[in-house]
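One protein chain is absent from this view; the other protein chains keep their places.
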Amino acid sequence: MTNYLVNRLFGALLTVWVTTLAVCFLIHLVPGDPVQIMYAQSATTTPEQLDLIRHNLGLDRSIIHQYIIYMSNLLNGDFGTTIRGQQPVLDLILLRLPYTLWLTITALIISLIIGGVAGFFAAYKQGQWLDRLLMSSTIIGISIPPFWLGLMLLAFFSVNLGWFPVAGDGWLSLILPATTLAACQAATIGRIVRSTMIDIFDQDYIRTAYAKGLSKPRVLGRHALRSGMVPIISILGMQFAYMMGGAIVVEYIFSWNGLGRLAIQAIFQRDYPLIQGFILTFSIIVVLVSVLMDVLYASLDPRISRK
Amino acid sequence: MKVIKTILITLACITTVATSAKVFSADDIIWARYGDIDTLDPHRSTSTLSMQVWNQIYEPLLARDSEGNIGPNLAKSYSVSGDGLTVSFALNDNIKCHDGSEFTSKDVIFTYERAFSTSNPSNTKSAWGPIKDVKANGELAVEFTFNTPFGAFIPFMADPFASMICDSNEKLGKSYGTTAAVGTGAWKLDNWVKGDKIELSRNDSYINLGRLADNKGAPKMKRLIIKVMPEGQARLAALQTGEVHIAEPPLESVDAVKSNPKLDLFIADNTGQDVFFEFAISRPPFNDIRARQAVAYAIDPDMALDIVFEGLVSREYCTVAQGVMGNDPDFCKSVGYKYNPEKAKELLAELGYSVSKRLEVNMMTWTGGNREKLLQVFQSQLKQVGIDAKIEVMDIGSLNARVKQENNITEGPGSFDLMGWSWYDPDILYQLWHSPGAYEGYNTPELDALLDKTRSTTDPKKRLAVVQQVQKYLIEQAVHVPLYTPGWMWLYGINKNTTGLKFEPFNQPIFLDVTIK
Partner (left out) sequence: MANELHKPQNTNSYFWATLGVLHSTIKWLVKRRFLFFLGLLTSILVALSLSANHWVPFDPEQMAAGPRLKPPSSSHWFGTDEFGRDIFSRIMVGMRLTLQVGFVSVCISLSIGMTVGLIAGYFGGWLERLLMRAMDVLFSFTEILIALALVAVLGPSLENAMIAIGIAAVPFYARVCYGAVLVERNKPYTEAAISIGASHARIIFYHLLPNVLPIMIVVSTIGLSNAILAASGLSYLGLGAQPPSPEWGAMLAASKNYFQRAPSLLFIPGLSIMTIVLIFNLLGDQLRQMLDYNDQGKHS
């Protein structure tokens, strides 16, 4: 078990390290002079100040030097300062991060419930009309552009019917964006649950449980469900990552005050320090969650950790 | 699995409780706009977004009444010497800055010296005019001496750009303008959350010495919250639900506001706003007048305005807006360029462009006001004559900096922008086009001489004649291609429960009388 843990942690650290490399050097892909582009925003930045900024970022030194400066800043908690408004990037990110997490986690839970229930019943009634109906709706589910779904929900429920606020901070404004995010992933989860459950229903131990005389709910709930959950957890990490990505667009549509919306604004404003901070934070969170999920999965399924 | 679920749900609940803590109370006025201010420092920005907020925190020496006449404010009276070279102000007594310090002639001198500082002058320094010297005659009197008479000085003293900055701001150092600002206005700065909102609270010791309001004391409401809501539909929805009391509706939904029984639509007239095209003349192609003329001939502003604004704006032919001295549509129309795509193609051919060698340029403007849509229409019109214009939209602060930058580089594709300025006097032409110019752009000695004359001529009739000469020059040279007015933030959707909102001339909202039922 510890071996496995160490392995995963090492992989995670490696990923984060590569991220810092990528993020630091991303700025070199910019066609033209990045400092000039960044500071086109500030009317009062003189050429001398631009040179000073360049020096502070290490852009006038060697690549290794730049990276050292960047990493030492990072480890001190300094993610840089935004161009617009001169705010510390880390503060701004931490301010908005909870909203994104809130949205993503809610959406994940919703999609697990919907996908889980749908997949379960589809497997239970395998081959019948319910199964066919649910499975065809999943194909449609993964074909709907998520931003279109979001727009339509916004148009219909917020603008037309006025049931939900168009923008806001509370639970009520969370419902539509979370549903949008959840809808597309629920389809994938539904399919996986279905195929897992079908395999399980076929298993000998289920038949044994029935033979022992246990009631249907008991068999399904206690035995089938429990072992069915395990494969779901294995993909939970990936699902979380997809949702974090999807949240970026969804936040933009619903004016949800999260990290994704901040990132999009940063991209339009060419605020590279903020963009770098965002990419780094996003990666760290995704990696953290996937390690967590892997550890959880390993603890539930001893076969993995004993490899 | 259950454990995890519990943890997650708890986290979510905690987050809700934490975030629902910030609730707006019933004593707040909530005003939503499409963008944020650039700064709280009146010398560091020129955007209307910033100016409307400064106007709440600071006060200028003079103020305008509803007809536009200049009257007293912080200064209880002023006098201009016979030769026009000296202007004296007598200040009102007992005016307090937000930090408790007295407002005296020292603060006036501080503001002036700051605007004229050689290392970091005000963005609107030239609007002050050719001032030779300023001195205090005691605590409550200030005297400005000029090199040459400058008629537009008095109107400028009533403008938010000439807001008086208390000298106690000096010790704030770098935080002045970003996190702190001390003025004498009706509202004090509590907090500026960049990109999100500005929170102002009532100045209880405020005395109204000349602003446009019935209320002669502190504002009736406790707080004024100015929110940033870039999405037009979100602002409209917030207005409709009452979350927001005052907001600019999206231009497509003006009818929805008019027909909504809970909302009023206020249209600010006399905004002094002029939206125009200007070009970066530091490099080809726009250093050649023919390229600029080609653009002026290629566009059909009437059709574009019709498509994008559906009658909410009017075509502007002059470089100064309706209601400002010098505005004469017939005259300006006669010297301007009419829609003529064939002529545009001819000029481009002269410059060496053809079907196979199309002219590629950058076309910029700032966010909001359906300007991006307008540029899309112009883009399609320009494409038809062989100009491929790439659209770039950014916020007003970035645009102002970028235009200046473009005017200084000598390489790269040609660039021109849709810009807007509002001013109460044709002196704006001096500020824009007299060297070095607000954007360090086009200027010529000939134009400079004419512009100098607009300042030194005091006789109104003679001045008008010179102003018209300047306009003719600018329009014929196609460096200032006037398009339409008004251009931005002139529409206000106001909740019917919000009464008392008044507007000083040139689109300056005053909240002193506002009450919310």
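To keep things simple, chains are lettered A and B as they appear, and every chain counts its residues starting from 1.
The definition used in the following text is that a contact is a pair of C-beta atoms (placed from the backbone, for glycine too) under 8 Å apart; a residue touches a chain by one contact, two chains touch by 3 or more.
The model shown is predicted, which means the values in this text are computed figures rather than measured ones.
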Message: For the chain left out of this view, which of B:K132, B:K357 or B:K390 touches it?
response: B:K390
- prompt: Among A:Y242, A:W256 or A:Y297, which residue is in contact with the omitted chain in the full complex?
  reply: A:Y242
Query: Just one of B:G185, B:P250 or B:G414 touches the chain that is missing; which is it?
result: B:P250
Query: Any idea which of A:I142, A:L214 or A:V295 touches the chain not displayed?
result: A:I142
Field: Contacts of subunit A with the absent chain, listed as residue ranges
entry: 11, 14-15, 18-19, 22, 26-27, 29-31, 139-140, 142-148, 151-152, 155, 159-160, 241-242, 244-246, 248-249, 252, 263-264, 266-268, 272, 275, 279, 282-283, 286-287, 290
Task: Extract the touching residues of subunit B with respect to the undisplayed chain.
output: 232-233, 250, 252-253, 256, 303, 306-307, 373, 376-377, 379-380, 383, 390-391
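The rule is simple: only the chains that are shown with their structure count from here on.
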Message: For subunit A versus subunit B, what separation do you get between their C-alpha means, in angstrom?
response: 41
Subunit A partner contacts - residues on subunit B that touch it in the complex: 1, 4-5, 8, 11-12, 15-16, 19-20, 22, 44-45, 120, 123, 178, 194-195, 229, 231, 233-234, 236-238, 240-241, 243, 394-395, 397-398, 400-402, 404-405
- prompt: Which of the residues in subunit A come into contact with subunit B in the complex?
  reply: 36, 40-44, 84-87, 98-99, 101-102, 105-106, 109, 158-159, 162, 165-171, 229, 233, 255, 265, 268-269, 296
